[in-house]
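Contents: one structure, followed by commentary.
A single protein chain has been omitted from the complex, and every remaining protein chain is retained in its original position.
For reference, chains read A, B, C and D in written order, and residue numbers begin at 1 within each chain.
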Amino acid sequence: RAQITVLAAASLADVLPKIDSRPRYSFAGSDQLAAQIQQGAPADIFAAASPKYPDDLYARGLVEKPVTFATNRLVLIVPSSNPAGIHSVFDLRRGGIKLVVGTPTVPIGSYTRQILRNLGLTGVLSNVVSQETDVRSILAKVALGEADAGFVYVTDARTVGTKIVQIKLPAWAQPKVRYELAIVKGTKNRAAALAFVSRVLGKRGQALLRSAGFGSVDQSGQR
Amino acid sequence: MDTLRLDITLPLRSFDLELALEVEPGTLALVGPSGAGKSSVLRAVAGLARATTGRITCSDEVWLDSGTRSHLPPERRSVGLVFQDYALFPHLSVEDNVAFGGRRPRHDLLERFGLARLARARPATLSGGERQRVALARALARGPKVLLLDEPMSALDPHTRGETRAELHRLLAELALPTLLVTHDFEDATALAERVGVIVDGRLRQLAAPAELVAAPADTYVASFAGGNLLRGNARKGQAGVTEVELEGAGIILSADELEGPVSVLVYPWDVSLARPAANPSNIVSRASGNPDFVRDRPEDAALVRPEGASSNTMLQGSGDSTLNHLPLRVLSLLPVGNRVRVRLDLLTAEVTAVSAQRLGLREGELVVASFKATGTRLLPARG
Amino acid sequence: MDTLRLDITLPLRSFDLELALEVEPGTLALVGPSGAGKSSVLRAVAGLARATTGRITCSDEVWLDSGTRSHLPPERRSVGLVFQDYALFPHLSVEDNVAFGGRRPRHDLLERFGLARLARARPATLSGGERQRVALARALARGPKVLLLDEPMSALDPHTRGETRAELHRLLAELALPTLLVTHDFEDATALAERVGVIVDGRLRQLAAPAELVAAPADTYVASFAGGNLLRGNARKGQAGVTEVELEGAGIILSADELEGPVSVLVYPWDVSLARPAANPSNIVSRASGNPDFVRDRPEDAALVRPEGASSNTMLQGSGDSTLNHLPLRVLSLLPVGNRVRVRLDLLTAEVTAVSAQRLGLREGELVVASFKATGTRLLPARG
Amino acid sequence: MLFFLLLPLLAIFLRVPPGRLFGALGNGVVVDALVLSAKTTAIAQGLIVLAGTPAAYLLASPRFPARRLALTLVELPLVLPPAVAGIGLLAAFGRFGLLGSSLREFGIEIPFTTAAVVLAVVFVASPLYVRQAIAAFEAVDPNLVDAARTLGAGRARTFLRVALPLASGGLGAGAALSFARGLGEFGATIMFAGSLRGVTQTLPLAIYAEFEHDFDVALTISALLIAISAAILAATKLRPRWTRSGSTSPFPSGLST
Partner (left out) sequence: MLFFLLLPLLAIFLRVPPGRLFGALGNGVVVDALVLSAKTTAIAQGLIVLAGTPAAYLLASPRFPARRLALTLVELPLVLPPAVAGIGLLAAFGRFGLLGSSLREFGIEIPFTTAAVVLAVVFVASPLYVRQAIAAFEAVDPNLVDAARTLGAGRARTFLRVALPLASGGLGAGAALSFARGLGEFGATIMFAGSLRGVTQTLPLAIYAEFEHDFDVALTISALLIAISAAILAATKLRPRWTRSGSTSPFPSGLST
């Protein structure tokens, strides 16, 4: 039975192989993956960190209808040395803070703006020193202590361990961060692809996702 | 016995090379100034430069024929080309350099050129003379039908030069191949070739035996190349069939040669004898006429006669072929060369034996009288 | 009037250059084989190469003193260096090249060297002779105290060479600067310098006037450099104070010089006269003794006497200084040079006038008899 | 070979209707990026040439100690993944970097500033220039340098009047290469300087940011970038040279990249 290729958001790098070790995984920024699929990369599954790309590709008729398979939450992270002495998201209002966020065009970027809007803190965007194109860069800069603070997915924050401190954000302010799966149109082994999808949506899959810090979704997975 | 025939036109940077030659077994030297197109001829024959029009044949083989658009690549032409700087392969040993041409068993060749000892050496470690021998051996290894030598001597220091020239001379005689020898140096040419072609600006000025070039140079360029003095002047018929040449502000010269109008008078240094106005009891040649007595470096030339209509500062004797020209000139420099001395005067250069130079006690800045036979001169139309 | 004094040790790749010289105004030529260290001397004087130990002074200026660790950089030493390939700045016009050295008004210099016409030209477009003149003008523009010339002739084609040599000769005489002239060429050296130093492997073999080098070369190297023939052999006292030299399988030679053991006999080509065994009624010199008669190219040497104890294939006449050596040798090649012919024989080279070569009707492969005075020879300890 | 190298570039152009190229110039992001790129690359280029030329001159002298080591080091940045280069820069000039802390005491903070972009570009692009410059200086006939010295010119004058003009051809080519490379620099910049429109977002970063937003715009900017680079590179193939060697190379000493 043929091996399928899964293009998945970098933040899924740990968990997906645990759920199903058989496929070939390629982890990168969701945007890059989308670009690759647009360029006809021979993939079978697209697992993105947001609905944006799957939906976009679906609209272009490049993938089948996407399903949500997990949710995520944002956290504010600061270097463990915490040079700017930030203890709550509201400390970001102070001037002279080096804040790193994603560009509006990447999921983490837009989500960050949502949450700030919900918190009525859009003003802090004036402290932004860099708009990164992927979560990884935000993490790296905070972990290295170059940036005073940054917004990332909780699942990513876990991976950097002791270099950073997480500052929880109020649940009520959290945007709906939905991870979507889609089967790429014209895949040669649709059966395997379907099997993969059901595995991820299955009990074990969801359990593993939860333990990785993601939020699970109800069985239907449909919107 | 092969014969190389070429008749080509090859456009070069500043002029076209136009040349027709027939080279039988034996050596034909191409001399000429730098940039004349000498190397280009060899490159055309070897097929490294492609003549636009013309034919090149070696006996019955056609190497180039612009008519039929046929052009044999260099590797298919059986030529042995020795480059100006030898172009030995620096990464190969002497042995391998010679072997590169392949074909005949190379060891006898190494022996033949006294290179056996150096078989394993790299070119960089060889002396100029040795390099030249390697280049020759390499060129001959293929057993070429035609030999092309581009200034084989110029890379040698004068010390080894004489030596090598003689060796090369012997070698060429043995090989008896149609050989084109390019050189800057008239001496090399006369020493090594039966015929010498003088190329200037891509055209053949004269093609003749060395002796003939000296005896009857086609033009002033050839003459100066053959080492002659050229005195510019204006020629008119004189009496007794001699031509009188009015030199530019240096008096009159008589010549047995016949030509009129603006000319260059050709005199070879070794045909000029020197004397000085000085009274030396031991060997005065006194004369009725009132002109000064000479101590001369050539006792043989005798009777002095003052001719009519000769300018005051030029003295002539006798008439017809025994006529001698005398020019009082200043000594600019003395260059001992071997057992002779080249004496540079303000109008011409003379070459006398060290002995006579000494006897005359020549010194720079002094006035001497240069004498040469009217028959020793030759008149050439002055250039441009 | 300045004087350049140097006494240095400079480690080179394969040997150390060790040299002590004193150069007064006038020209000292350094001759020697390639790689002898000639250029290195100039580089050391100019400060381009740093001698490890020694002193270099120009009059009272100290340019180098390894004792006091003082080393003046090149730009602070007032030297005019003309490089072997002239090293003109390709990106500057003739004018700017000359002006580079700065200081004195350069226009008269351009005039002086006949370069005014070429002021705006780029070096690449100049002929060899013109380049040399530019290089000289540039070197002199600074008004240096010392002049260093590295083979100023070698880049010239022989055609322009004679010319330029004479000009240079005149120039040097005028300048009257302490001048070091490096050359490969013994002729250049004799023509241009009052003293000639022969360097081999970084050491000075001999320092003397040109004539002296020819007359009394310090060793075989110098001798061959001066253009002499060297015949290896074994010397022992003969009778009447003459030395007998047993040549390696070529008979015996008598020399007026005194030395014993393995020697090289030095004979200069122009001291060798040629003759051939042939009966020619016009000028036989018949003799009682049964040895062959000669048609010789030098009528002057007369009476033949067969000496005792002379090997059969060598013939000697008279004794003491009038003694003549005769060697029957085979003609290998004839090289006409100007109005003389260099005759290469299987043991030595002779130089005779074209006239006598013709009179003798010399041809390759023939047997001739080479004669030279015992007094014309010189014995040198054989090398190695 | 050539075809293979050419194909991808061609492919990009085929995807971009020429009209777009100019349309892109209307897009604010693109313009900001273009301006910033021009500015930073120009400054960086200045630094590279000013610092690199003398450095190359020294390295070119055979007497330079540990020459080969130095040459290796010069080349090293070329072969680093840009991201790694970026990390290196952070580790060196970052807040907790080797120099960072001491720089801070002078109130200097480099990361996230335009200065950081310049540094990144210099770091990544200068080797191209320096290596070429070294080769160019090495191709200068040492006799000419010696000649200048004996004509009374000190080291400085010799460098300016002889070495520099003779090497100019190679230097120009090298400058063009490093300029083009600097224009295209991405990885190190985003790592070290971040990406902030108008401050640190250069053309390549803009391309990146545009991917998801509008893939075609990304392609367009790419095409723009390629065109510019090509123009710069081509330009330098046409300058006069004074190298003794009759090399037919567009680079006097047969330089390379």
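Quick note on the criterion: contacts are C-beta pairs under 8 Å (C-beta built on N, C-alpha and C of every residue); 3 or more make two chains touch, one makes a residue touch a chain.
Values in this document were obtained by computation on a predicted structure and should not be read as measured data.
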Discussion item. Considering all chains of the complex, which shown ones does the missing chain contact?
Written reply: A, B, D
Worksheet item: Where the complex has a chain not shown, which of D:Val84, D:Ala115, D:Leu164 or D:Val199 is the residue touching it?
Response: D:Val84
Response to the item:
In the whole complex, of D:Leu164, D:Val199 or D:Leu233, the residue touching the missing chain would be D:Leu233
Item to complete: Since one chain isn't shown, list which residues of chain D touch it in the complete complex.
Response: 1-2, 4-12, 14-15, 51-52, 54-55, 62, 67-85, 87-89, 91-92, 97-99, 122-123, 126-128, 130-136, 138-139, 170, 174, 177, 180-181, 183-187, 204, 207-208, 218-219, 222, 225-226, 229-230, 233-234, 237-238, 245, 247-251, 253-257
Worksheet entry | For chain A, the residues touching the chain missing from this view | 5, 7, 10-11, 13-14, 24-28, 32, 35-36, 39-43, 136, 139-140, 143-144, 156, 159-161, 163
Worksheet item: On chain B, what residues meet the omitted chain?
Response: 43, 46-48, 73-75, 77, 79-81, 83, 85, 87, 89-91, 100-103, 138-139, 141-142
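What we mean here is this: only the chains that are shown with their structure count from here on.
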Item to complete: Between chain B and chain D, tell me the centre distance in angstrom, where each centre is the average of that chain's C-alpha atoms.
Response: 58
Worksheet, complete the sentence: Whole-Å distance, C-alpha centre of chain A to that of chain B, is 90
Discussion item. At least two partner chains per residue is the criterion; list those residues in chain B.
Written reply: none
Worksheet, complete the sentence: Residue numbers in chain A touching two or more further chains are none
